[in-house]
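One protein chain omitted, others in place.
A, B and C are the chain letters, set down in written order, and residue numbers restart from 1 in every chain.
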Amino acid sequence: MRNRIIAVIGAGQCDQRIYKMAEALGKELARNGFTIICGGLGGVMEGACKGAKEAGGLTIGVLPGEQVHDANPFVDVPIATGMGIGRNIVIVRTAQVVVAVDGSFGTLAELAFALQLNKPVVGLETWDVSEKIVKTSTPVEAVNEIIKYVE
Amino acid sequence: MRNRIIAVIGAGQCDQRIYKMAEALGKELARNGFTIICGGLGGVMEGACKGAKEAGGLTIGVLPGEQVHDANPFVDVPIATGMGIGRNIVIVRTAQVVVAVDGSFGTLAELAFALQLNKPVVGLETWDVSEKIVKTSTPVEAVNEIIKYVE
Amino acid sequence: MRNRIIAVIGAGQCDQRIYKMAEALGKELARNGFTIICGGLGGVMEGACKGAKEAGGLTIGVLPGEQVHDANPFVDVPIATGMGIGRNIVIVRTAQVVVAVDGSFGTLAELAFALQLNKPVVGLETWDVSEKIVKTSTPVEAVNEIIKYVE
Partner (left out) sequence: MRNRIIAVIGAGQCDQRIYKMAEALGKELARNGFTIICGGLGGVMEGACKGAKEAGGLTIGVLPGEQVHDANPFVDVPIATGMGIGRNIVIVRTAQVVVAVDGSFGTLAELAFALQLNKPVVGLETWDVSEKIVKTSTPVEAVNEIIKYVE
């Protein structure tokens, strides 16, 4: 399984359209046999976990706080780091590919970490700070790009 | 599931008798529906994961290094922290109960963290530094004690 | 002193022109009574520490590795975190203002963390990802901007 963990990064609060996009992404990832790792909280993270569970996938939530109960209800494996936003690095390190959905400065920081660590990064309506980010416009397209990196 | 994650802590190298004890412990935990979280490496950690997999359980390995491939072959969910022994705190925080098997100074540090965080600690042939550690002498007995804390 | 710690962030390898700019920045910061916190390694970090020491300033190096001896020779207070690039968050949290000099993805990640934490960010020939970054073109100008945030 360890070659098939994909990080979904994005804001903890988002509008309905982005939430639905994250949910569709999570579903498509799970359908393709991927496990999702994310920050375990709301917004894009929750959408992705919800979608993954609809398709029977496994979800990991690496939390900033000290309590596993902070996780959204769609997280199977909550990890309580107590490290604050330092937990973002753990998410990126563990994933084979990182997908960014929308997002603000926190997402930019995770994206930049991923690029620093030479992880493949796929973007869905996110920051455009490097040509190394594979830009896509739908969840299906994003998953098709991810598949290329995980033979 | 988040109320049923048990940390198994112990040395990365151990003799055959202790390995077998860790394996029996992992098996008994999985039989009782517990997920195991550990440091993901060899010795006691590997024994516990191996046992859990024999009984169909789920295993989480929170690794000190930067690569998920450092995990022993019985880890389902490898988490690559890149934090070195700092990862021990993540293991303890995430667990509802901590079981210590044998172990040297690393195990003592995790045990002490668990006591500092007021987590229940069950011991199997381990450090005797506090009366708060529930001393047991077999894996079955240890799991019986754990069950008391997770209604 | 704790209101007067400024983070200098930038790449661990840089050309001579950028090194000189970092050195001038460090000198100007120390002249104005600021303590410098940085990642403690080479390139921009070393330049800034060297400049600060020329002006009698105090320098803190928060290292990714496990050994204080990894610090460049101009670091007064080496902190060995063993957390890898996770140490970048510690640098940003501790500083009252962050100055970015040039830099690649690692600098972008630190910049983004600073913006996420609402720290003031001053830029010298660095990433242009937000209008919140106060753009400056010389070390003297950068320090003049920093002073505005630390009365």
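Here is the rule we go by: a residue touches a chain if its C-beta (ideal position, glycine included) is under 8 Å from a C-beta of that chain, and two chains touch if they have at least 3 such contacts.
Just so it is clear, the model here is predicted, and its values are computed rather than measured.
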Touch partners, limited to displayed chains, of the chain removed from view:
A, B, C
Out of C:Ile89, C:Leu108, C:Val122 or C:Ile146, which residue would touch the omitted chain in the full complex?
C:Ile89
Which of C:Val68, C:Val134 or C:Val150 sits in contact with the chain that's absent?
C:Val68
Touching the absent chain in the whole complex: find that residue among B:Val75, B:Ile89, B:Leu124 or B:Val143.
B:Ile89
Which chain A residues would touch the chain omitted from the figure, given the whole complex?
66, 82-86
Against the chain that's been left off, what residues of chain B make contact? List them.
83-86, 89, 104-106, 108-109, 111-113, 115-117, 127, 129-130
List every residue of chain C that touches the chain not included in the displayed model.
1-2, 5, 35, 58, 60, 62, 66, 68-69, 71, 75-83, 89-90, 93-94
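To be clear about the criterion, only the chains that are shown with their structure count from here on.
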Count the residue numbers both chain A and chain C use at their shared interface, divide by all numbers used there, and answer same if that is over half, different if under half.
same
Specify the chain with the shortest distance from its C-alpha centroid to the centroid of every protein C-alpha atom present.
A
Per the centroid of Cα atoms for each chain, what is the distance between chain A and chain C, given in Å?
30
Multi-partner residues of chain B (at least 2 other chains):
66, 82-83
